[in-house]
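For this view, one protein chain was removed and the others were kept in their places.
Which chain is which? They are A and B, in the order written, and residues in each are numbered from 1.
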Amino acid sequence: MDLYVVVLVEMLYGVASLILISAGLAIVFGMIKVINLAHGEFMMMGGYATITAVNLGVNVFVAMLLIAPVVVGLIGLVVERLVIRHLYGRLIDTMLATWGLSLFFIGLATMVFGNTTTGISTPIPGFAIGDYQVNGYNFFIIVVSALLLVAMLAVLKGTRAGLVARGTMQRPDMAAALGYSPDRVYMATFFCGSALSGLAGAILAPLVGLVPTSGGAYIAKAFITVIAGGPSLVAGLFASAGFFGAVNQIFTFAISPVIGEVALLVAAVVLLRILPQGVTGTFFKGRL
Amino acid sequence: MAEVALETQGLTMRFGGVVAANRVDFKLRARELRCLIGPNGAGKSTFFKCITGLQSPTEGEVYMRGVETTGWMPHQIASLGVGMKTQTPNVMDSLSVHENIWLAARRFHDSREADHKTQEIIDLLALGAIARDDLGRLAHGERQRVELGLVAVGDPWLILLDEPAAGLGAEEVERMTAIIHVLNRQAALVIVEHDMQFIRSIAQTVTVFHQGKVLIEDHVDRVMSDPVVRNVYLGKKS
Partner (left out) sequence: MPGDLKREAIAIAVVTGALILVLPLIIGTYTLTVLAVYGMLGLSLGLIWGFGGILCFGQAAFFGLGAYAYAISAINIGESTIPMLLAVLVPAVFAVLLGAMMFYGRLNDVYLGVITLVVTLILFKVINSTAGPQYMIGNARLGGFNGIPGFQTLNVPGKPDAYIWGDSYFYVCAVLLGFVYLLVTVLLRSSFGRIAVGIRENEVRMSLMGYDVRARKTVMFAIGAAIAGLAGGLFANWAEIVTPNLFSLSQSAEIIIWCIVGGLGTRLGPVLGAAGLAYLKFLLGQQALVDNALVTGLILVLFVLLLPKGVVPALSGLWRVSVGRRPPGRIRRRRRSRHRERLHG
């Protein structure tokens, strides 16, 4: 019985962490059709922002939930103005340019922080379910991910800004005709997406030893979760994170963590092969 | 009985709840020229895509010279000797006119013979002056003409054209008409078209589509004067 609870929690954690990892990328891709391959590095920078702030004496939750998103959001803003802005509508080119940015930020972090592992300890202690020790921080991640999904839904469906963003995403020309500058909407969206990437990196930072190349571990997972998710932003994210998270954890329990990771990737390939139309939705119609 | 080049039986295409083509029975004899007309959304283009293999019909069958081709891929249909042109110009933009036509010729001939055929078609379509220009640089009418060359160079016995005269000037339409008559000596043609002037000048029999079904199929003059047709289609135009 206790084992089932533990497995369930682990499963939920698997799904939640995928949602967390993918949310920033999903926003940017879903809303403005930019695949930000520097997403992993945005997360890495969120992690460094948190650790630096904590080392300077800031409360760890303030550092994670406030400082990291703001810092990375601002970096995203600069990136958007300098690079992404010139490449809207050129999907492959944005992928290539952001891949370049990813290398650039790895190099930058190596120069600033050095090529050594840093980290902070988990701010929430573990506890026992029956005979099993459970990581308390996992619950925190589950809660944050759930809140994140709800918040995304609420902002997109319930607020004026969300409405403008959704309208611009569908018909930028119409939105412009109605007096909303697509340029500014894109800029704001990219800021939000980057901030979410920073948040994710910050929250996951206590769980990993952070190195400048840490982002590489996230980008592929985020990438496939978002692509497999398809047109509907929140529902797609939830569905594909649920599927991949479950596959990952089942194989992790049954065999080993490495096989769990591999199973996730294989599942992604199979899914995309079987459902290219269903997954594609309306995103790439007539697009290069 | 004359040979049948193209036949569909009960061809139906549904998109969700929308029935874009509804049990269409269609028959085309060898070397016949048929125009498909109908108002926007009548199902002509859907019907057209189902026979070219760009879409696979929900129900019904397609036969070409007696061979069932339902659900075939476009390249399989083309390999039977069927030439096709889609609604929007579909050409290789960064290649020259000569290269474009050569690629089409190469499918059915060896390299040397393809050179020869390419030259023939370039002469036939009077493209000699622009043969080395990239397609991307050409005017719309020239691109349409090149695409017709791509279709013609394979010596097809069945040609399917979606709006060959769209966006052409009067002089170009005239040239297009002449080319189509030349092609019609060897091949049966199905032409989806809007331009009534053009249709009058090429067609004998016209099939009118309306709401996914064949409304009427008759000689062009009788179709034009039919009150029902005028009502659903022509009435709006004039």
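Note that in this section a residue touches a chain if its C-beta (ideal position, glycine included) is under 8 Å from a C-beta of that chain, and two chains touch if they have at least 3 such contacts.
Quantities reported herein were computed from a predicted structural model and do not represent experimental measurements.
Checked against the full complex, the one of A:V62, A:I92, A:A235 or A:A254 touching the unshown chain is A:I92. One of A:L65, A:L108 or A:A146 touches the chain omitted from the figure, and that residue is A:L108. Checked against the full complex, the candidates B:T86, B:Q119, B:T177 or B:S201 give a single residue touching the omitted chain, namely B:T86.
Taking the whole complex into account, chain B touches the unshown chain at residues 20, 40-46, 52, 54, 73-75, 78-79, 84-96, 99-100, 102-104, 106-108, 111, 129-130, 132-134, 136-141, 150, 154, 166-168, 194. Taking the complete complex into account, residues 35, 83, 86-87, 91-93, 95-97, 99-108, 110-111, 216, 219-220, 223-224, 227, 256, 258, 261-262, 265-266, 268-269, 272-273, 276, 280, 284, 287-288 of chain A touch the chain not shown.
By our rule, only the chains that are shown with their structure count from here on.
Chain centres here are Cα means. That of chain A falls 48 Å from that of chain B.
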